[in-house]
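Only a part of the assembly is drawn; its chains keep their places, and the rest are absent.
Labels run A, B and C following the written order; every chain starts at residue 1.
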Amino acid sequence: MSDLRIAVLGVGMMGADHVARIGSKIAGARVTVVNDYLTEKAETLAATIPGCRAIADPLDAIADADVDAVLLATPGTTHEKQLLACLEHGKPVMCEKPLTTDVATSLEVVKREAELGKRLIQVGFMRRFDAEYVALKTLLTDGELGTPLVMHCVHRNAEVPPNFDSSMIVKDSLVHEVDVTRFLFDEEITSIQVIKPAANPNAPQGLQDPQIAIFQTASGKHVDVEVFVTTGVAYEVRTEVVGERGSAMIGLDVGLVRKSAPGHWGGQITPSFKERFGLAYDVEIQRWVDAVRSGVNVDGPGAWDGYAAAAVCAAGVASLESGLPVAVEMVSRESITGA
Amino acid sequence: MSDLRIAVLGVGMMGADHVARIGSKIAGARVTVVNDYLTEKAETLAATIPGCRAIADPLDAIADADVDAVLLATPGTTHEKQLLACLEHGKPVMCEKPLTTDVATSLEVVKREAELGKRLIQVGFMRRFDAEYVALKTLLTDGELGTPLVMHCVHRNAEVPPNFDSSMIVKDSLVHEVDVTRFLFDEEITSIQVIKPAANPNAPQGLQDPQIAIFQTASGKHVDVEVFVTTGVAYEVRTEVVGERGSAMIGLDVGLVRKSAPGHWGGQITPSFKERFGLAYDVEIQRWVDAVRSGVNVDGPGAWDGYAAAAVCAAGVASLESGLPVAVEMVSRESITGA
Amino acid sequence: MSDLRIAVLGVGMMGADHVARIGSKIAGARVTVVNDYLTEKAETLAATIPGCRAIADPLDAIADADVDAVLLATPGTTHEKQLLACLEHGKPVMCEKPLTTDVATSLEVVKREAELGKRLIQVGFMRRFDAEYVALKTLLTDGELGTPLVMHCVHRNAEVPPNFDSSMIVKDSLVHEVDVTRFLFDEEITSIQVIKPAANPNAPQGLQDPQIAIFQTASGKHVDVEVFVTTGVAYEVRTEVVGERGSAMIGLDVGLVRKSAPGHWGGQITPSFKERFGLAYDVEIQRWVDAVRSGVNVDGPGAWDGYAAAAVCAAGVASLESGLPVAVEMVSRESITGA
């Protein structure tokens, strides 16, 4: 079996990271084409990889005969066109979140894939590949907590880039908890409320941080999420599921425990998402590569998942403005698949 | 200095526990009078305690010349009359929660005490005496977390008595988090929302359990509380405060950690409130005894705190019905103290 | 039942602490006599306690008609004479460790008590009253770990007084692990080896610190102890028992857990033995008071336990010099009790 030939579109921080990962950690795959709107950047990178070319036009890159599959790390606004091109060429595509930047185009992408009758799109919700989330999912699937009833999530960053605004907290941060909820509970979120506590004095002027989100799911489960992106402390992601027969928590940040004068004990909190989920990214890419090469349909999060996330986030932004619960509007999955 | 002579009114589970505590753990105090609406029960108990009599009428018990101070463990509906009698006789009284069973009578009690110009009433919020809560309070007072912004609370019971109804979850369970919020943040709760997730299948028919309560405080701090009283697991009380310079959590239930076949590690969760807060009860009573004997005014939670709790709970019950945020209505403290 | 009248002999740090404890935390007891070789110190203290006198001669204090029981917190060298006086007067005595300062006199005390046919002496091994040790003991008694095989102990102090020498590490520190071993395993220690690692550069000149002690018990159980008294960190006491069906550990110093910038999490280690075992001291004294007042023989650690500790420590000091295993020499218990 020959290596999977991948085109990586967008070689900013995330895309370049994926290029390096494929080259150094992923068996059975190699990057044959790179593309970026900064042409020179792509060319410089291509020159460092044996058998890799830069192609200036993203659609040409997708169409190229030397490309079996596509990894999309371009800005979200360009995803729709690029995803549709991948579908047109029948090429599997691994798409970093978001699927697209609004609900309507996300749905359009979902429909076009459904028409093909073949799963080609995977979205980059890497937490599904993290060992702790997998363990928690298994616990739920095995029924060991009984019916899940309530979930508490915490999502904290030490800091965010200067351009980060209040709605990005929903679309870029909270979106992960949206997918976690759907992944763990296997049902859609039907309502979201965003609460705005008094803001952190250290947050940039105008940034509503922290935010508290309340999800209600189809069967009435309650999820609350604290998103706090200017804590100045560290990267902290914690999830507790409370079920009818017990509860379980992940993300306690334990590990090396140290004692030192004067009278302290403790450890180091994961400094950033790279350390926390680096292995999850590896597993994610490798499974996708393996699935694609073997011809078996990928089973990671798909276009529908990207669409659902977009729908919930749109409602979340609305609730952020109104302060009230906002119903999530989604078409039924059956209307797409015809099943 | 001679021993403090205490009348214990109400010798059901809680009252009998206090009688035993005073006899065996509390220096400088003794029970000289017991009272219960079940006369025989009080007499039987009195017979076991040297120098102790049963008095049939609670008001007579309060007035008795052999009584320096009163401990009230009677049903909440009788508190108002008994508290006023204590005030009339100028006798210090330690009153188990609630202060009274509604907001109006609570306020009346507060006013009558204020008219005396002397602090005589203490309410039984024993968490203020628990070592972990004290440590958390100290952390906040010392400013080590900066401005507190958000608090997450969990309050779980394995089970509740058969007559426990949905509003008792608010008035008997959530009330503790009400006081914890006021104690830790030193400000009033201005709004409460109670969310009703799909009920625990194992809860008695008609009981809304779990419940999620959202408090907003005067300065805009956010507090969420999971109250879940039919977990079947254990007694779990957990509190996390998130501030501008870090967060802190208490109630993680660690202690003896054990590993056993096949492949498990863990420990025992505190089985009930007696184990969890037994020492706090001791400290509470002892400090009160000491304060009363030395003539220094008591500094534990007072009538105002009982009143504030009643006000918040009333709003909570309203929100439980409407599902919407309900403003808490309270008179200003200045209108009472005249300060 | 009237209060137990206690004479406290020796009112240095430990004795004064006990005097305060009895006055403020212990029900059913009061200090009627205090004694110290610094006469003025005892008189000053007595003046602060209602109904309490200072008596200059310790033997007179023991004999005094106003004394039901004696608490010994005098220097170890004076214990033998004072203990024998207590036995002579048939007065119960709570004796801070050591029982006496050498094996022979300890044995003499054991014999004299045995001749009386009545248990009068309790030795101050307060760990037996600590909740964690009690939980560990219960686990073993209930057979949940099966046969215990190995125990690992850690005993660390941040610092010690300037006069602390290498043998005091054995006699004053390690002695607690000696009693813990005997308490948990219900059998005697038959061999001890003290290993001398390269010394801590921060330890005072000449102090062998840390020390590693290896005990073997009668049935062949292995116990190792790290004693390290100049860590500069905190007071840490940890015990892990490994049995045929699992292991259990106490003393992990968890509690309030805090996260703070830059990227640390952790808590506060118990700063000293007062915080760690304060409650154990209370329980210890109270149980003793109760047992004495009720006329039931005390069941805490007795003279035999003090003797056994002395025997093991003597062997420990010998091993400290030779670096080799040293057999512990003890008479059989049957030779004393005649049973």
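FYI, a residue touches a chain if its C-beta (ideal position, glycine included) is under 8 Å from a C-beta of that chain, and two chains touch if they have at least 3 such contacts.
Just so you know, these numbers come straight off a predicted model, no measurement behind them.
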Whole-complex copy count for this homo-oligomer, where the file places 3 chains?
4
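FYI, only the chains that are shown with their structure count from here on.
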Chain whose average C-alpha position is farthest from subunit B's own:
A
Can you give the whole-Å distance between the Cα centres of subunit A and subunit C?
58
Could you grab the centroid distance between subunit A and subunit B? Build each centroid from C-alpha atoms only and quote it in angstrom.
44
Mean-CA-position distance for subunit C and subunit B (Å):
38
Could you check subunit A for residues that touch two or more other chains and list them?
231-233
In the complex, go through subunit B and note every residue touching subunit A.
146-147, 149-150, 152, 154, 195, 197-198, 200-202, 210, 212, 214, 216, 219-222, 224, 226, 228, 231-233, 242, 244-247
Tell me, which parts of subunit C touch subunit B in their complex?
1, 22-28, 50, 132, 135-136, 139, 144-145, 245-250, 252, 254-261, 268, 279, 286, 290
